[in-house]
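Removed from the display is one protein chain of the complex; every other protein chain stays in position.
This part shows chain A:
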């Protein structure tokens, strides 16, 4: 651009060509605009600068932005003799002057001949907010967003007006919405009138984002005070609940009471003042009695050697003599009331969202329990066989996934291979176990429990020998890595959604298998009455074998799923086995719906208890187990109890 120059004619033509609409403008270059208030701009003060720069800001000249930035950075110089402004580059012994309109060098001058314009912090604040106005209406959307970010980071009262001005011409709806939000946040804190602030605060109610909450909390900021009575005419936030010790400590800090003397202080003071074998006349040998120590200390205090002793009664009297309260920094009660109301509404909503978040967590935990337990529900519930090695089948599936990942580097492909392979491996292991061990123990359930426990410890140790004791990672594909964020509070990781989907697929698949296929019919027949089923031409041996294989195979797939979000170790199965059994027992044996109910109950319960005491998951598990023990007292057959002949007894 070569717009504008010192030649008036050229400037005139250009002005005519470009600014016909703004024909009212008397001066068409920045220099002459500045010259209108050259004195104030040359020696700026916070009070006058805004007015002095007004003509500049009202012009649409593109150089203004650059000028203001350099002006705030103290890079603008003024020539005393004619009052003209220049940018300058500092050379070795002279300044190279640069024209503020063209940006081209126009000569040199010694730095003694020029005045560098001193811009203090107050002026810079004014300039910065003037700059914000430009950035907020910049053509580049990313610069507008950057300006909004800068305001959101450190909101200043000066930002409010330019922000409000820029909303109207904002082309992008998304940015416009952001601007409106930010404007109401700023209005709430810095608005001119009480009504405007209250209106802004009211408009924020229901917005759960962190910056809104921070703003409201800032408005509600309060200082801790102590007084003999509650003060009149101040915007009181309320009285503080303090323990006796805290209250006295504050009094001592404020100088309203002498500090308490701790037992350790007494001991130190007495030790420092031992004379012979007594302190202030009290023999050292009797000092194991606290009363004797206090006697000696009081004697010392009377002689002035140590600070006075404060008795418990004195503490009580002093603490009761004062009131402890908080005063808002904000003087306007209408604003604080509105903010308190808005914050209350927001907190209710936040609690609601948190509840939804916990519910989602509980749902995903329930799906994990369901996955871990559904295989068990088939073997235990349908066949009545306690399989303590079920957890080890889960582990086996997870290790299968790990091995596949070592061979197939692509995580998606390896997952697609691992799921059926894990099913095949654990199905085979389950059939083997059924043929070799469990078949012989069908009428001795307690011994099945023990024999499968033997298998369980052998398998666990075997896995330790093969894969080592350290945890092995089972990396999930990238598309499972992220998380779905619904708002600031509710979010759920994709992997948990995937597990939920997997659990749902299993639920539907098993229901179809058991209720709609020949195999399912035979399984149900053998479950209810093996003898009768055998007379009808069903081979119970074969059905038992297949059922057990199926239950184990599902454990294998569950293992892959669990391994994706937890670590794969040889003990991972053992961590799930007790919960899995409880899921089956609580839900009701012999029923897929029962297992679903059990998993749901346990998942919700565990997360619910964690909600009350989030720091302590161990306690949550403890209380959950206690609840289950009690629950079984009242519903020994579980939530979904089979009735009639199907119950088998």
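Here are some notes:
One rule holds in what follows: contacts are C-beta pairs under 8 Å (C-beta built on N, C-alpha and C of every residue); 3 or more make two chains touch, one makes a residue touch a chain; residues count from 1.
Methods note: contacts and distances are computed from a predicted model.
According to its UniProt record, the chain left out of view corresponds to "Urea ABC transporter permease subunit UrtC" among "Urea ABC transporter permease subunit UrtC", "Copper-binding protein MbnP-like domain-containing protein", "Minimal PKS ketosynthase (KS/KS alpha)" or "Beta-ketoacyl-[acyl-carrier-protein] synthase family protein".
Within the set A:289, A:302, A:316 or A:410, the residue that contacts the chain not displayed is A:289. Only one of A:190, A:453, A:565 or A:593 touches the absent chain when the whole complex is considered: A:453. Interface note for the absent chain: among A:73, A:230, A:321 or A:619, the touching residue is A:619. In the complete complex, the hidden chain is touched by one of A:45, A:120, A:194 or A:461, namely A:461.
In the full complex, chain A touches the hidden chain at residues 263, 267, 270-271, 274, 284-290, 293, 386, 388, 437, 440-441, 443-447, 449-451, 453-462, 464-465, 574, 578, 581-582, 585, 616, 618-619, 621-622, 625-626, 628-630, 632-634, 636, 649.
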